[in-house]
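The complex is shown incomplete by one protein chain, all other protein chains being positioned as in the whole.
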Amino acid sequence: MASTAPASTHHERPPLYRDVTVVKWVVQIIALLLTLGALWFLANQAGDNLKASNVPTDYDFLSVNPGIDLSSGIDTDPDTGGRALWVGMVNTLRMAIAGILVATVIGVLIGLSRLSNNWLLKKLGTVFVETLRNVPLLVQILFYGAVFASLDRVSLDVGPVNGWFHVSNKGLSMPRVHIADGFYQWMIVIGIGLFAANLLRKRRIAQQDLSGEETYPILSAFGLVVIFGALGWFIHPIFGFVGNIFDGLSSVVSAVPEGALQILVALLSVGTSVYWIRGFLNSRRTPAGLAKLTDDDYFRMIFAGVGGVLGAVFFLVLWPGLSSWMINSGSDLFEVLGNKFGNGRSGRPVDVALPDIVQVGKFPNYGPSGLNFSIGFAAVFFGVVFYTSAFIAEIVRGGILAVPKGQTEAAAALGLRRSTALRRVIIPQAARVMLPPLGNQYLNLTKNTSLAIAVGYSDIVQVGQTVYNQTGKTLPVVSIWMFFYLSCSLSISVIVNFFNVRMRIVER
Amino acid sequence: MSIDDATTAANDRLADRDDMIVCVDVDKFYGDFQALKGVTATIKEGEVAVVCGPSGSGKSTWIRCINRLEVHQGGDIVVDGIELTNDLRNIEKIRSEVGMVFQQFNLFPHLTVLDNITLAPIWVRKKPRAEAEGMARALLDRVGIPEQAEKFPGQLSGGQQQRVAIARSLAMEPRVMLFDEPTSALDPEMIKEVLDVMKELARSGITMMVVTHEMGFAREVADRIMFMEGGEIVEVGTPEHFFTNPTEDRTKLFLSQIL
Partner (left out) sequence: MQDANQVSASEEFQRGLEEGQGSPHEAPSLPVGQWLRKNLFSNWANGILTLLGALAAVVALRGVLNFVFSENRQWDAVRTNLRALMTLSYPESQYIRVWVALGFVVGLAGLSAGIWANWGGVSVRRISTWLMGTGALLALCVIVREPSVILGSDGKVIRTVDGSLRRESFMDAMADRSTWWLAAVLLLAVGAALWSRFSDPARRRIEVSVTSVVFVGLGLAILSLWIAPYGHYAYISATKSYVAESGRTVAFSTKMPWTVMLILLSGFFFVGRFFQRGRYLGLVKGSSNVLWLISPLTLFWVVLRDPALDYGHVISTDLPMGLAFGLLGGALLWGLTRSDIGEAGRITATVLLVFAVFNWVAAFFGWYPMLQKARISFLLLALAALLAPNFIGEVAKRRQLVLGWVGVTALVHYLATMINTPSTVELQSTEFLGGLGLTLFVALIVVLLSFPLGVLLALGRTSKFPIFRMLSTSYIEVIRGVPLISVLIFFSVMVPLFLPDGMELAELAAVLTGYTLFSAAYLAENVRGGLQSITKGQYEAADAIGLTSAQRTGFIVLPQALTVSIPQLVGQVISTFKETSLLAIIGLFDFLRVANSVIPAQSEFMGVKREGILLVAMIYFFFNFTISKYSQRLERRVGLGER
């Protein structure tokens, strides 16, 4: 009697327009098609319009001399458009990395001062944070730029420390510590030192665990690195032979046939998706056989499969030039490395150069010797550093406040010293809260360097704008911007995620 | 004693009633974990069925499959002659015929008690607001908290919240009420007030399926008790049979732990 389900309804399929699964997928596929259609339409339109206006969208300008000068960077007179954009990217990255380091330090200090029980420090921290984060970054950058522009003329006799450190309407100049002859070989010695130091550290920790006596693992490891560094200063020329190895690698890479690499890349693409699908199916396998798959599961597998095949098609058909590019650049890379480690390099690894001043036409300016920061760099740098540090201060403060009071009390009840409690209990928990928003701020800082365009510092956006003003290739330049910034975002989130995951494992 | 025997041996009162919920060989997987293994049972119109068992035995999963909060992957579920398939219309129908009360109440915290109760009658049943409010007040009266209509759920005690949740389900005038551990999240002194409401409901003749650990309630009002373990129904019987001479060892073990 229990199984007398009404036969009429048994396994009857509903009409298509009322079937949940069918409706769900039809709606989604229509949405997808509409989106793709709209994109296709826009791209088509843009193509037509570009053709009509006689501006072809190709990337030829990357290898043509753009005839532009850059205000600052590793190469202020680039000979190709690609080189110019490259200089812009380096400038952006330089600004971003320096900014992130300095902003973190300032931000942490301000954040801690807002938490201190000293009334004055707390108020000063609040004023700093509230002022800087409520004024738009661009306004701050323009203000700093205007202030720098109104400083005195350049002169070696004027500057906070004459001959060493100068501030003027041409920006800042200070001694430059630069890579010299034997640097890369020296780095090999230091690398060996780091490896040895790590071994030493582990050994010392093991000893300490065994005997319970303090063995100073970090200190001794650090000492070992210093010893290796000092030793390497003198013996680095013995690593000259590494250059030959790289030269050899360069010729090996250039001998790789293009077709083979192409097929390898395509296979890799298909292989990855097959591997993923197999892994996915395995995760759905039960002792009683394959579990019933939902339509989402099928979607994922189809998506992965199509992605893999599309990747292969892309490498084989749409962009066959990739393999030759990979081979050339790989062999070039090894050749450059070979030069860096050349046998003849035996000079000092690192050198210092003091600022100098040269006459450019009628006006004096900083010469190439010292480490110079143009007004643009200084304005953008101070702008992003102060602005971001205000946000970092809030994150630090929020993170520490987020640790419940009970944790401090529990640590105290266990008899931990305040410093130990901070190091072992409070900071690990606060860091976990702080890390994701901190990563976000680093990302923001990187993107904010694009405001350099307002004060003429040659970052990627400013260089890009100059390039497309010269060549009219707006779309390619914009695509390069997008690609560059998306890669930056991706790398920062990968790094942040790495630490995030580590932090969690450490905690558990 | 097989499950089918127990089903037919259930309370005579229900022998000639129609089937309300019919489950045949219901399977449910979470990834590679099988939560329900061929669950087969029939619940008659007006029957009060109590499902018990240790945690993780699949009883909540089963009850949630019955109004399709979870989608079963094998077997058939038929509620009041409507089969639970992918048919949109069937799902709509079943949702409005089956009321459900949750362990965590799940009241809408941003709406007043009255709005919580009238929301579905107005927007699903398309009732005029005045009528819906009148019914809501009557239901609040029935569950014993007529004076709380204008308050927000956050201002009520757990027991009061659960009673509002029951009123909210009843407002749809369901033919079946499902209770998913309705008293597990309550403080001991509030359990009774909720159980009293449920007992009153049981006597009113509505079909009820209750997942609970309250054995006193089961003994008093259940027509049948089903014991589940490991995703299967292990034993079915009247309260008398169940509490006095359970046949299965697993049932005995469970009863010895819980009583």
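As written, the chains take the letters A and B, and residue 1 is the first residue of each chain.
Please note the rule applied: a contact is a pair of C-beta atoms (placed from the backbone, for glycine too) under 8 Å apart; a residue touches a chain by one contact, two chains touch by 3 or more.
Owing to the predicted nature of the structure, the values given are computational and were not obtained by experimental measurement.
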| item | value |
| --- | --- |
| Contact with the hidden chain (one of B:S96, B:T112, B:S157 or B:T238) | B:S96 |
| Omitted-chain contact residue, chosen from B:A35, B:C65 or B:A120 | B:A120 |
| On chain A, residues whose C-beta touches the chain left out of the figure | 24, 27-29, 31-32, 35, 41-42, 45-46, 49-50, 53, 116-121, 124, 129-131, 133-140, 142-143, 146-147, 149-150, 296, 299-300, 303, 391, 394-395, 397-398, 401-402, 437, 440-441, 443-444, 447-448, 450-451, 453-454, 461, 465, 474-475, 478, 481-482, 485-486, 488-490 |
| For chain B, the residues touching the chain missing from this view | 64, 67, 69, 92, 95-96, 98-100, 102, 104, 106-110, 119-120, 122-124, 126-129, 152, 154, 165, 168-169, 172 |
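Keep this in mind: only the chains that are shown with their structure count from here on.
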| item | value |
| --- | --- |
| Between chain A and chain B, centroid-to-centroid distance (C-alpha), Å | 54 |
| Residue ranges of chain B in contact with chain A within the complex | 3-4, 7-8, 19, 22, 24, 29, 31-34, 40-42, 73-74, 76, 78, 81-83, 85-91 |
| Footprint of chain B on chain A - complex, ascending | 1-6, 9-14, 18-23, 283-288, 291-292 |
